[in-house]
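What follows is a single structure, and I will ask about it in a moment.
Heads up, this is only part of the complex; the chains shown haven't been moved.
Note that the chains take the letters A and B in the order they are written out, and that residue 1 is the start of every chain.
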Amino acid sequence: MTKPSIETVRSRAQADANTFGYHLTPDPELLQGLLEGLKTNEERYGYPSCPCRLASGKLEYDRDIICPCDYRDPDVAEFGACYCRLYVNDKINETKDLPTVPERRPIEKQARSYESSAEKKTETKPEGEAAKTEVKPMSETKQKLWYCKQCGYVVFREDPPYICPICKAKREMFAEIKTRVEYSG
Amino acid sequence: MTKPSIETVRSRAQADANTFGYHLTPDPELLQGLLEGLKTNEERYGYPSCPCRLASGKLEYDRDIICPCDYRDPDVAEFGACYCRLYVNDKINETKDLPTVPERRPIEKQARSYESSAEKKTETKPEGEAAKTEVKPMSETKQKLWYCKQCGYVVFREDPPYICPICKAKREMFAEIKTRVEYSG
């Protein structure tokens, strides 16, 4: 894997902000720190997980906190900024008054990350028995096909997004498409 | 269901305008009226159907007129504004000269809404026989998987969108993906 430059990380974040009509944080020091955090995480895990949260290092447990995380869009809608304050709306960009944004990530997902992260540091099998510290099996994190009942947008995820990125419908407007699918990766 | 505030409705509409590079109408009174109409419809039906059109109250018949409606993107492309004039392009935003936009919704979809809406008001079964006023069965409104032949965007809808939200290809560039799917909701 090639190491991303800070400029690449910044350019991607800016493009992403543009797509959704957001701005990058108006605080230049905070911005620099967050971009460096994203760069570090991308080098460490292979994906730019949130610089303000603990990643497990397992993609299937970290999907929801890869930047832009699943919680950004509802957070910007409700508070004007994401949890990290990397992405802000027009108003916060003007006032520069960064809000405190509470953690929206469900506690069970946080716990899963912590357990998995802790395991990695103590990964030595006890003699005479198989390790018992396995994290939840993949069957519990199985992705499904979902569609937005308003605009038809289709995603393949564990849960539907909080807000449809196409038409902005809320999560409740997503329903499952049942079909037999297999997937790799 | 929680009742949306006017600020939530405004914030969602603004985010949606940003995503597509549109503006909310430059007429402040019109804007206020439309946002209130969206709020009322969301409370009444559970989804923010177009404030300028009659909804049936049945999601499967109203999908195309939930704001942003299916007709917004072709209308903004052709006239600079949607039917309601809630969403306008750069030019209309500057000139503030709101155009009159003709109704693009197909007459059969309008009729379906009117019939269904009328039924609800007279929903009393005649004695001795089953009601005969049923609206068209769901088989006529069956969703399919469609893909954009240009960019590959996948949607699950009755008909393909007028304009691909990702690459802006026109409806004719969509084709069906045939697979056995079941769906809920």
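Heads up, the rule we're going with is that a residue touches a chain if its C-beta (ideal position, glycine included) is under 8 Å from a C-beta of that chain, and two chains touch if they have at least 3 such contacts.
If you're wondering where the values come from, they're calculated on a predicted model, not measured in any experiment.
Novice: Copy number of the whole complex, given 2 identical chains are placed, is what?
Specialist: Result for the total copy count in the complex: 3.
As a working rule, only the chains that are shown with their structure count from here on.
Novice: How many angstrom between the C-alpha centroids of subunit B and subunit A?
Specialist: Whole-Å distance between the two chain centres: 30.
Novice: Spell out the residues on subunit B that touch subunit A in their complex, using ranges where they run on.
Specialist: So the residues of subunit B touching subunit A come out as 8, 11-12, 14-19, 47, 59, 63, 66, 68, 143, 145-146, 154-157, 161, 165, 179-185.
Novice: If we count contacts the way the header does, which residues on subunit A are in touch with subunit B in the complex?
Specialist: 19-22, 73, 76-77, 89-90, 145, 147, 149-154, 165-169, 173, 175-180
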